[in-house]
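A short worksheet on the structure shown next.
All protein chains but one are shown in place.
As written, the chain order gives the labels A and B, with residue 1 at the start of each chain.
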Amino acid sequence: MSNKLNLIQAVTQALDNELELDKSVVVYGEDVGVEGGVFRATVGLREKYGETRVFDSPLAESAIVGSAIGMAINGLKPVVELQFMGFSYPAFNQIISHVARMRNRSRGRFNLPMVIRAPYGGGIRALEHHSESTEAMYAHIPGLKVVIPSTPYDAKGLLIAAIRDPDPVLFLEPKRIYRAFKQDVPIEDYELPIGKAKLVQEGEDVTIVTWGAMVRDVQKAVEIVSEKDVHPEVLDLRTISPMDRDAIVDSVKKTGRIIVVHEAPKSFGVGAEIVALVNEKAFLYLEAPPTRVTGFDTIFPLARGEHHYIPTPERIASSILDVVKF
Amino acid sequence: MHLEDYNPLDNTMYQIMDKSGEIVKSEDMPSFTDEELLYLYKTMLYVRIIDERALSYQRQGRMLTYAPNTGQEAAQIGSAYAMEKGDFLVPAFRELGAWLVRGVPLKNIYLYWYGNEWGSHMPDDVNVLPVSVPIGSQFQHAVGIGMANNIKGENNVAVAYVGDGGTSHGDFHEGLNFASVFKAPVVFIIQNNQYAISVPRKNQTASETLAQKAIAYGMPGILVDGNDIFAMYAATKEAIKRARNGEGPTLIEAYTYRFGPHTTSDDPTKYREDEEVESWRDKDPVVRFKNFLLNKGLINEEWEENIKKELDTKVVATFEDIEKNSVYEVDDIFKYHYATMPPHLEEQLNEYKVFLQGGKNHVK
Partner (left out) sequence: MKYEYRFPDIGEGIHEGTIIKWLVDIGDNVNEGDSIAEVETDKVTTEIPTPKSGKVLELMADAGDVINVGEVFITIDTSGEADETEAQVDENEEIVEEETAGVVGEVIVSSEEIPPSTEGIVSTKKAVNKKKILATPVARALAKDLGVDINEVIGTGPGGRVMKEDIRNFKDSLSEIEEPKSKVDEVSSDFVKLEEEVSKGESITRVPLTRIRKTIAEKMTQSRFTIPHTTAMDEIDVSKLDDFRKKYKSILKEEDVNLTYLPFIIKAAITALKILPEFNASLDEENNELILKHFYHIGIATDTERGLMVPVIRNVDRKSIVELAKAIVDLGTRAKENKIDLSELKGSTFSITNYGSIGGYYGIPIINYPESAILGLGRVVKKPIVRDDEIVIAKILPVSLSYDHRIIDGASGARFLNILRELLTDPELLLLKS
């Protein structure tokens, strides 16, 4: 049986599913309990599961994550919410110094099956700090997993998988598409594999790797170029770290060309890692230089300049044609 | 004793045994058996010997940087002894006495300072978290442990340690705040040994005492003579009782002194006077406890000599075993980042192994 959900509702359903199934799951963060989250991700959960398991916390991101560490050590599965990725930085110390390291530091004696959720990415004409996409910084940390869904179906399946994962997961939700569309989502329990990309569209001319809200923009760009008889293959990465390297390499070996599309700033981003990977593993198959279509190496502009920053379908389509005609 | 009776703003220090080993607050004197008293004293001697040996090995180039505990034995041992089975110890990095009391094998301790992660792999029944290098950050872990106990309806308590320097850190404050709001069963212990490396306590904060910071967070705070093992025990025990009863966290400031350097890479003569160090000698926690035991007729010099020899032999044997037999497996560097090693780590490990075995263009 199915229901039509948008991404935020899929998140809620995933949380509901796991809170029901596993008594050790607890959900907390700022405004998560009574209000149900500023984006309404946790609506109804406090009423259903009680305030022992779904509750509000003081305004202290470092403590939210730090206490989750302690909870995980002591046998619970905390799923904490950081209100915006831009506010994850106070918790960065706890994340890089402890969340990602506890298992290795203790050679497996202490493990952290915890999830940190945060809305991420731009495109909602918000204030400064509410449009961050610094997934590359977190992906660079060994011991942490970073997951970014692009559809409601994927969001539910990946969040359930993240909560069940014995390793700590940073679950970034592209807020621009929280409510932009709905999709059939099974009402039952299901998991999607973390660490596996998804083939969104098959093609032969060029491989496009992307994730999050950009998947839709890439699909629009693909429509534009298909009228010129260009057929890209589109991969939705879904997990940034650990990355599905095989899927990327296999696809590039087939098409000989690759474009990475991401919102985040260009330099030192996830795109750079993918380009390095492709050069290492598919060098002899390349027929054009690996290319990135990304945000600029600038701070995300405020609302009036926002539309310049995020790659548009037109910008992506132009790049596709450049690469294919190389 | 009742924690609520103590107002940290009074600037009074809680003490049971004075610096000469006399009991000045007999009504709070813990009811230890003779065995217990001897065990506590032996542990203090053990700490000193472990430190001395470690220092010596370090100077010989056989041990890496080491943080000695001299002067803080009572603060560590007294407080930790108040904990019960199942309680969690959340250390900073200078808690040797507490580790020993809570069952951490010396081998683990030495392995850690020797540079091998297996030192932090505690036995299954030892609920002691690894050393926390980012100062103060461990407070929040203790809070989480406590919150989980509440959620699960269990009875355990988390005891967290920090130094005077750590009380300036944001995580210290966030941790205390969180713990209070959620009435987490946590005991926060500040080992105020008067120095954060070279920065003296008075430059760390403008507050008169560290204990009074508890007031801001709505929890009891108490300033304790950190060199008085009985006072440390009693205060911690009371705080633990409070926590276990669901009354929430407590902040204990253990007023003590760091006789040695911050670590073996530190030279305290650069920032403090010998007179000051000497002035603390007569407050030495081990000496006063020894006097107490001598007065009680429970020990004599011969006993002490024998015990010291015994402990020293054990320490030397442990260290030599580590030196000779401990291994550092290359695989271990990769194996423990995730529950299952992901393909890219496998690949990197294999590539490296190929290099080690003499790969294609191998350069030695």
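Operating definition for what follows: contacts are C-beta pairs under 8 Å (C-beta built on N, C-alpha and C of every residue); 3 or more make two chains touch, one makes a residue touch a chain.
These numbers come from a predicted model, not from an experiment.
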> Thinking of the complex as a whole, which visible chains are touched by the chain that is not shown?
Replying inline: A
> Which residue from A:16, A:61, A:135 or A:154 sits in contact with the chain not drawn here?
Replying inline: A:154
> Out of A:24, A:97, A:183 or A:318, which touches the unshown chain?
Replying inline: A:183
> Out of A:22, A:202, A:223 or A:246, which touches the unshown chain?
Replying inline: A:202
> Footprint of the hidden chain on subunit A, which residues?
Replying inline: 2, 4, 9, 38-40, 124-127, 130, 151, 153-154, 157, 175-176, 178-184, 192, 198-199, 202, 204, 253-254, 256, 283-287, 289, 303
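Rule of thumb we're sticking to: only the chains that are shown with their structure count from here on.
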> Roughly how many whole angstrom separate the Cα centroids of subunit A and subunit B?
Replying inline: 40
> What residues on subunit B touch subunit A, complex-wise?
Replying inline: 88, 90, 117-118, 120-122, 124, 129-130, 132-134, 137, 139-152, 156, 158, 170-171, 174-175, 177-178, 181, 332, 336-339, 342-344
> What residues on subunit A touch subunit B, complex-wise?
Replying inline: 26, 52-53, 57-58, 60, 62-63, 65-76, 78, 90, 93-94, 97-98, 102-111, 142-143, 145, 165-167, 195, 242-243, 245-246
